[in-house]
Each structure stands twice: as structure tokens, then as C-alpha cells.
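Removed from the display is one protein chain of the complex; every other protein chain stays in position.
We just call them A, B and C in the order they show up, numbering each chain from 1.
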Amino acid sequence: MAELHPKGIHGTVAEALGEGTDFAIRTATLDDPDCGLTEEVLEQTDVLFWWGHVGHHKVPDEVVERVHRHVLCGMGLVVLHSGHHSKIFKRLCGTCCHLTWHDEARERIFVTKPSHPIAAGIPAHFELPEEECYGEPFGIPEPDELVFLGWYNTGEVFRSGCCFRRDNGKIFYFQPGHETYDSYRIPEVRQILRNAARWAAPTYRVQELKAPQILALEEV
Amino acid sequence: MAELHPKGIHGTVAEALGEGTDFAIRTATLDDPDCGLTEEVLEQTDVLFWWGHVGHHKVPDEVVERVHRHVLCGMGLVVLHSGHHSKIFKRLCGTCCHLTWHDEARERIFVTKPSHPIAAGIPAHFELPEEECYGEPFGIPEPDELVFLGWYNTGEVFRSGCCFRRDNGKIFYFQPGHETYDSYRIPEVRQILRNAARWAAPTYRVQELKAPQILALEEV
Amino acid sequence: MAELHPKGIHGTVAEALGEGTDFAIRTATLDDPDCGLTEEVLEQTDVLFWWGHVGHHKVPDEVVERVHRHVLCGMGLVVLHSGHHSKIFKRLCGTCCHLTWHDEARERIFVTKPSHPIAAGIPAHFELPEEECYGEPFGIPEPDELVFLGWYNTGEVFRSGCCFRRDNGKIFYFQPGHETYDSYRIPEVRQILRNAARWAAPTYRVQELKAPQILALEEV
Partner (left out) sequence: MAELHPKGIHGTVAEALGEGTDFAIRTATLDDPDCGLTEEVLEQTDVLFWWGHVGHHKVPDEVVERVHRHVLCGMGLVVLHSGHHSKIFKRLCGTCCHLTWHDEARERIFVTKPSHPIAAGIPAHFELPEEECYGEPFGIPEPDELVFLGWYNTGEVFRSGCCFRRDNGKIFYFQPGHETYDSYRIPEVRQILRNAARWAAPTYRVQELKAPQILALEEV
């Protein structure tokens, strides 16, 4: 793993995202105070990419609460691979987010919606030579848009790319990215990550969501 | 309020549900140990009706957790009126569940999906002489099915009847039911509550949702 | 084909549906006057199963119009296999309904929604030893519910079981059933067909859909 991700997997994702773009990228990890996700950092973040695996429980509830609030206010969120079980993704979905899984497979990802912005420039299908296999049933609400489906040579299938809107925030879940494989260096994966960043970027964002008492609009 | 709901609002809802049915009905309140929602009670419950208002914060998180788990496993949930801000509804939606509101209005509810089971026997529209006005925007995920829309003489409009599926559980949100009004004695409202109970009742329910490691299905 | 389907493929489907049920089943083919789908027949039909392949263009437009009207009024419709390109399915979807395809494959069907009535009694996955391969992208509107996904040993994936609601009618598309294979004798397929019949059966059906001029509901 250290060989594959010399700067950590967050470094690999940052590298994948940055290639050929003018994105301003910064990273944050469990080791940073507040996981690096302070109020100030989140205010300055257009789209947060979330990768996590065995350390989900180490993310403090107040950090999850803060990220959740920012997503609902308009910040974009891209959840990667085993992030399906992160507190923040489960919080936004409201479901168990379970799936079936096993270790080694070859995956082929199919585009189900060629006109979706996250599929821009992606061929009808492409391969990941080595990935963890994630299989159905995937315990998510019906996605607002299903963009990718995954096929595995080991006999399984998965909704590998799913879009959700929650209040003002846009969320994209993407399957690839097990830590022992090199998926984030595959050109199509990199293109999808960059497309997702652009798709999830806020066009409307508020400081706070409110439930105001209003005056009646008509006299009666 | 005590005059309108001599047995508490839970008593009024129980009465509304029970009329002319063979439903087995029991009630639970904040005053009961564990809010009356123990593991044993929930196991025996097909559909839970949830009404709450100023006391949402008094429901312990572990009770919410328990109810949430039972809904995902297959128990039905009908959320009434100010229950839009209950911990359990927000937990299942993943959104803020905010809305705009004011005190006094007359509401007319329209059926948008005449063939939906929850609209069975309901006319194209009917009136609630007095209701609290709930207005848009309503901070929910796009409902799986929108069954009712509400019009208010005070000038507002609201998605008054919304269906959601979350894992094995079916959830119905229904707007009427402010504690100072008598909506749960209106025949169409009673019919909708009974229809909702039948619609949300589990046809498939499990003890536990799992994320199993599986064996590869194909040799490779 | 004649060996596999001695009573025609309509006979095979009828047999599959009938097993162990008290359904009243009748069949209709291109050779019947009006394709056997007269006004009278459709009025008496709860759920119509549609299988067609090279003869889609032989179904007269007025028959398609009649079936379409009955579906919108509440009749259920189950579209099988190459029926994806039938006039009636394209008419209800509004899209091209294209897909990619090739001849010989082994298919494994996965349940994505274990609690859906059409998946009742179906294991997490099951196999079709021989099927035509249908692959993504499948040119349909986002299904109201996705119930099954198909995996093929030849490397493709497909949304094999999709639910749509159109006005009062419920529509289920199901992938298996190429005429040179024996899929309709597989127990799980038969179960799915029977489940689909029960799911799509009308609970609300009208003689005619209308766009009435109404009187204003309020004096202003």
C-alpha cells in the first residue's frame, strides 16, 4: 500500500483530481485536528471527496454533523469506494448502505447514461484490472440518477456510480478505489473524478437552512 | 387541546385508525419507559404512526436508533404533521426537513395520484376547515411518490402526502394534524390513515440487515 | 424453437404463469383478428403480458393505441425480453428503448430490492444457463423502481427488471425470454412472472381519462 500510495491514498486522489485542471486542492486526514474539516475549511470547500475504510468510527460525530450541514447548504460531496459505510454517507442516505463484497476481481464499468456530465468523455465501458468486488443488493435509496454499472469477472454486478441530491447539495457515490489496487491512476477513473467535481460544485449555497414562521400571504 | 383530545393526541390517532377496522392498535408516549418503543414492542409492530411536536429532543437517541433499524428491516412508518422535524424522519430523509409555517389556515388537499393505494376512496379534493399552514420549500429528498398536494386559503402550497422507501421499510409523510384542530376526525383523513397503514405494512421483513463477505460466484 | 415451444412462445408463457395459480389465462397472437386485443378482451384483462420480436411492425397502430389507453386507465402490462422494442413499450417510455445485444450468454440475475413484491421468494441471485445478452446503455426513462440487475458471463450488465407507473397503469419490463432458450421453464423466472402479474394487477381502473373544465373552487 505504501508503494502504491506514497503520499497516502488522499495524496493519490488529490493527484488524480489535479491532473490537467486548475482545481485548488487540499487534503485532510484522521490525523489532523478535527479531521482537518473545520468550519473554516468547509466554508472554503466547493466539493469534498471522502475516502475511508476501517476508521469510519474514528470520525467524531460533531465533524460528521458539520460536514452534513455543509452538504445540505450546498457543498458537493463525492464518496469513494468503502466510503459507502462512512457516517456521512449513511447519514445522507438514511439507509444501511450495506453491500456484499469479496477481495479480488476484475471490474468492467458501463455507462448507463452517456449524456450525464459525469460520463463526459468516458467510453461505453472500460476496465479496472484489479478491484475489490462490491455486489448487490446495495442498501441505498433509489438514486436520483444511475450513471454507471459495474460487472465483475467473479460473477457479480453493482450500481457503481450513483447521484443523489439532498437539499442544496449534490452527492456522487463511485465504487472504485480499494487501497491495495491502483484504480485512481486509470485515465477513465481520473476523468470521472474530475467530472464529478465539476458536477457536484455548488451553484447555490446558503449559510444556513431555515424553517421560518411566515406571515399568511393572503388576507382571509 | 384537552377537550379535542381527551385521551391525548395519540388516543385521537388510535381512534381514527381503529374505526371500522380489525387493526390491533396500541399507543406509546414520551412518558412511557423507553418511550414505549422497546425492542419487543417494535418487533410486534407492523406500522408505527409517529406524531410529535415540541418534544422531539426528548426522544433518546437510542430509541431513534432502534426505530430506524426496525424501519430499515421492514417495519412501516407513518409520520404525521409536525413529525417532519422528528429525529426519526430526519434520520430517514438525510435532509433538513424544514418548511415554512404559520398558524391558522383552511386547507384543501388534492389527490395527485388517484390510483395510489393511499388515495383509495378519497375524492379528487377535500377540505380541512382549520389547519396549521405548512409551506414550501419542504426540505425532503424527491419523494418516491407524491400522492397529495395541499392548498391553503392563506396563499401557500405544500407536498402534503409523500411516500419514501428506505431499505425494506415504507414511509409515508402526511401533513394534517395540528394539536389545536380536529383534523383526525375528518372522514377522508381517517381513510387516508387507514390506507397508509395497509400500504406501509411489511410484506418482507428481516431480523437484521447485513453486509456479508461472500465467495466469488465464478472461478477465474 | 418448435420443440421448445410446442404451443408457441405465448403457450410457454401462459404455462409459466399458470403453474400453481388460479389465474384465468388466455392468449392472443398476431394471427388473431385485431391481434386478439379487441376492446372487449382488454376490458376483461387485468394484466397483459407482451412478448414480440421481429413482428413489432405488424401490430397495427390502432391496436397499440387501444392497449396504451387501457394501460393508462389502469390495466397492468408486463413486457418481456425483445418486447423492449415493441410499439407499446416505446409508446409508454417515450424513449428509444435501444440496448446493445449479442446472441449467446449465460446470465445471472441479482435482486437489488429484496422487499419488492416482484422479488418475493426469489433468492439473492439465480442463473439462466442460456440467454440472449442485452447490455447497457438501455434507453429507458429512469425506472420508478429497479428490481433486478443482470450479469452475463460474456462481460456485460443490464437493468433486467424495471418498474414504471404511467397514469393508473403499472408496467414491468423483464429481460429473459429469447425464443431459442428455455428461460420460461426456470422456477425463479416463473415465480417472477407470477409475482409481476399480482403486482401489476389494477387496484384502481377507470373507463376513460379526462381533462375536465371545472368550476373555480373558491369565490374570489
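Assorted remarks:
We take it that a residue touches a chain if its C-beta (ideal position, glycine included) is under 8 Å from a C-beta of that chain, and two chains touch if they have at least 3 such contacts.
Just so we're clear, the structure is a prediction, and the values are computed from it rather than from any experiment.
The undisplayed chain touches these shown chains across the complete complex, A, B, C.
Among C:44, C:95 or C:180, only C:95 touches the chain left out of the display.
Among A:125, A:159, A:178 or A:194, only A:125 touches the chain left out of the display. Although one chain is hidden here, its contacts on chain B can still be listed: residues 100, 108, 110-114, 124, 135-138, 142, 145-146, 149-152, 155-157, 159. Annotation for chain C: contacts to the undisplayed chain at residues 72, 85, 91-96, 98-102, 104-106, 133, 135, 139, 141-142, 144, 153-156, 164-167, 209-218, 220.
Listed by residue number, the positions of chain A touching the unshown chain are 74, 108, 114-115, 117, 120, 125, 144-145, 153, 165, 167-168, 202-205, 217-218.
Simple rule for what comes next: only the chains that are shown with their structure count from here on.
Shown here, the protein chains touch in all possible pairs.
In this structure chain B contacts its sequence twin chain C using mostly the same residue numbers, the overlap exceeding half.
Chain B and chain C have Cα centroids separated by 33 Å. The distance from the centre of chain A to the centre of chain C, with each centre set as the mean of the Cα atoms, comes to 35 Å.
Among the residues of chain A, those touching two or more other chains are numbered 100, 135, 142, 144, 155-156.
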